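Shown here: the complex without one of its protein chains, the others still in place.
First chain written, first letter: the chains are A, B and C, and each begins at residue 1.
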Amino acid sequence: MQTTAELSTLAFTNTPGFVREYRKDFPILDRMVYEKPLVFLDNAASTQMPSQVMETITAYHSFHHANVHRGVHQLSQEASELYEGAREKIRAFIGASSEREVIFTSGTTDSINLVANSYGGYNLKQGDVILISEMEHHANIVPWYMVARRTGAIIKVIPILDDGTLDMNALHEMIRDEKVKILCVNHVSNALGTINPVAEICALCREKGIITVIDGAQAVSHDSVDVKSIGADFYAFSGHKMHGPTGIGILYGREDILKGMEPFKGGGDMILSVSFEHIEWNELPFKFEAGTPPIAQAIGLGAAADYLNSLDRVEVKKYEDSLLHYAEEKLITVPGLRIVGKAANKVSLHSFVIDGVHPHDIGSILDGEGVAVRTGQHCAEPVMKRFGIPATTRASMSFYNTFEEIDELVLALHKVTELFNVTK
Amino acid sequence: MQTTAELSTLAFTNTPGFVREYRKDFPILDRMVYEKPLVFLDNAASTQMPSQVMETITAYHSFHHANVHRGVHQLSQEASELYEGAREKIRAFIGASSEREVIFTSGTTDSINLVANSYGGYNLKQGDVILISEMEHHANIVPWYMVARRTGAIIKVIPILDDGTLDMNALHEMIRDEKVKILCVNHVSNALGTINPVAEICALCREKGIITVIDGAQAVSHDSVDVKSIGADFYAFSGHKMHGPTGIGILYGREDILKGMEPFKGGGDMILSVSFEHIEWNELPFKFEAGTPPIAQAIGLGAAADYLNSLDRVEVKKYEDSLLHYAEEKLITVPGLRIVGKAANKVSLHSFVIDGVHPHDIGSILDGEGVAVRTGQHCAEPVMKRFGIPATTRASMSFYNTFEEIDELVLALHKVTELFNVTK
Amino acid sequence: MLLNNRSKNLYQEVILDHNKNPRNYSQPERFSHFAKGNNPLCGDKLDLFLLLNDEKIVEEIGFIGDGCAISKASASIMTTVVKGKHIDEVRKLFDGFHNMAVGNISASEDPALRRLRVFEGVKDLPARVKCATLAWHTLDAALNNKEIISTE
Partner (left out) sequence: MLLNNRSKNLYQEVILDHNKNPRNYSQPERFSHFAKGNNPLCGDKLDLFLLLNDEKIVEEIGFIGDGCAISKASASIMTTVVKGKHIDEVRKLFDGFHNMAVGNISASEDPALRRLRVFEGVKDLPARVKCATLAWHTLDAALNNKEIISTE
């Protein structure tokens, strides 16, 4: 929590010029909604795409498209080079050691299902324990629930503290159990904004031989990520949450672990030879990429990484922090409003509730004012249960949001509380 | 096989005007390769995208993008309507009874893996038999090989005849075995071009209670497909093989079968409620769509269906048949050339070998002449073994290819045989 | 402060009142029909209890649940409207309400919808149609002896 005195030391108190410049890259930000300018504060659900990425995709389809890997002709060569070039861009973007560690999937959910099945499905035994944090998105719960049912493994939950941070004491205690084989935690919580100490957690787990599965879906757009310095065994994220396309995601995995794993899906390109009696798997990363991959989407993701790299990410992070704190100062002026998730380390999003007003009503009324927020459980039902609330309203910011947009949000919220006659 | 006399009864002997018009929709067809106009004859690997589809995708990103299903705000509503609207377009495109039968996947391979795991994985028992045709693409072999290893089921192979058609007598015989639970066959073979009598096969299987898994990857771009009149239990295809995007595919499944199936992947949106102890699956089709779906790609696929519907598909089919027969007449003038796959019912592709010249060399030399063909095993190793050849060269046509392009292909092939000194 | 028209049309005084003070918000001592309603999208949950007498008239009705203002007010107003009515009439009201909510008909076309027309505004907010109709779908399920329904 920041006091106003601390606030004044923040990097930005007004929307800086570079943000106004960046906004021009995003055509959708000029949209009107019910004759009001769109205020898009639903970036945690999906981010918007800059023209640079759109143009890369269109150019690919207009000049280079063909299937990859299998062709000797020029277009297929070009497509393959663009596709593998995108892999190299992503490798560099997350600091992986080798392109063999970078698997293209269709999204975070697909990535985690791959790990749960191809690692968990083959290594978990009856009575083994999977530790899952209480603040996980369903994407990092359901695949484990399914594999636990199949293998007889047991899921145990690492609790959250009242401020929305992970209970690290409990975690320390829980990993002493030798039955613990896998630990699943998100780098950043989509429901609370909390940035988890994943490097610390991975180091603890590494000591005990526990495999770490880090859900980075909410992390990659807000700050640079380096999987090696985090020390994760697996790290998953999605294109559409980092200004890239839908239909694409990444599973980073440590090469020595990936090597020993069976494939998740079967099909073309993931095999070296096929007969009805015997099949030989291909090398990394192709073993995990069955069939025609999401070629255009991978290339789009590479362009999104280029775009993020072209920003001054340190400055952008500072700006997002300022937005976050500005939003907090303003939000608490709304009668009956309570922020859920008060971690000192948060990305630029606030989940909140207002006494006596259901989030769904808030969402609809805000929508009428042109303000797009998400309301509901944010695919994190256990978090809602933990805090004893049915749902929250979530305003999630990106670097292209402005101080003025926060003012619009807060103004609209005041209309809500006035309508519902909420007083302090 | 057509004689020249029969040929003269063909609908087209010259490239008609409508084809030249359609070509304008495809910017890539204007490309030059090594200073020669591109002759793209690798459509079976992946088809090219018309501007109409590219524009739909760009418009989506520029004006409507947000995550689907979960938002009350306007953009999320629009994205959801576009996404579900695309599902309805695909439902109509393939004649499914309901949108609950149309599942968005990331491609044919993903679709078949879904069936193999969620149907096969739960229903196959030790000793059960999966019948797979000898002309299957690896996508319809490897997932079954994987599930057979897990369940103890046995794979038996329906042989191909010398002309590249399925041995229907053998099939009749094989399905009499009561252990047969699943039959897998492609609607159209990507290696041979053969159009299989899938309606007949599905009717035979239906009588015996055998589940049919039809791989339609090569069928949907060449002719209208009606899953109900085929009578398939499952029907799979890919966006990128019908002038739509990569990263998207469809699994059609009969509703009563899909209803009883467990999900393949876990995550957001495919559940109704989640706790660490109990999870309730969502309804069809969402039960099978875990996580953020390929939104832009589904919308692009809908646009591709619109595009195909805008063509005169009966006329286009006739034109492709003419191309096929013209190509045959011309190809057999090349010394030492032999067409592999002589079914009476073929889509517009020819696989062939040339005595004493390896397909890879043919592919490279053709590439130098601007002609893009595929060479290799076409992800169908068993077909190559069946015909005792290491690989073939495959020229696969789409409705935008011209008679003149066939001439270019054949001219380039003559250069190959001259270089390699092949005489009859 | 000035509110957007769509919001104003929907969040009328009577809806806000029923949200705050829902009528028949309890489980009746005796009931013959019961169903649970669930709208997972926004987390609306509803238990509905009905007592039909021998003439198939709704003698008692009550609900308990949690949800947004629209779903709560809709349940509350529904209970006041259907009480004392024959189930044939109730089913007709359900059809009418549903058609009004999705914009198939205008409330003014059907005098029976008079007290329900405050919900006509949902037709402009497609995401909220399910909130408004949840109670009615649950009622329908109770009458058809389906115990759990979901409007997702």
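Keep this in mind: a residue touches a chain if its C-beta (ideal position, glycine included) is under 8 Å from a C-beta of that chain, and two chains touch if they have at least 3 such contacts.
The model shown is predicted, which means the values in this text are computed figures rather than measured ones.
Here the chain not displayed is in touch, across the complete complex, with A, B. The residue touching the chain not shown here, chosen from B:11, B:344 or B:419, is B:419. Set against the missing chain, the residues B:150, B:313, B:338 or B:358 yield one that touches it, B:358. Here one chain is not drawn; of A:62, A:151, A:218 or A:282, the residue touching it is A:282.
Chain A meets the missing chain through residues 69-72, 76-77, 81, 272-273, 282-283, 286. On the side of chain B, touch with the chain left out of the figure occurs at residues 34, 36, 356-361, 364-365, 367-369, 375-377, 384, 390-391, 411, 414-415, 418-421.
Heads up, the rule we're going with is that only the chains that are shown with their structure count from here on.
Under the stated contact rule, the graph of chain-to-chain touches is complete, every pair of chains being in contact. A separation of 48 Å divides the Cα centre of chain B from that of chain C.
Put simply, the C-alpha centre of chain A and that of chain B have 33 angstrom between them.
Contact of a single residue of chain B with at least two other chains is seen at positions 70-72, 76, 273. Touching two or more other chains at once are residues 41-42, 125, 127-128 of chain C.
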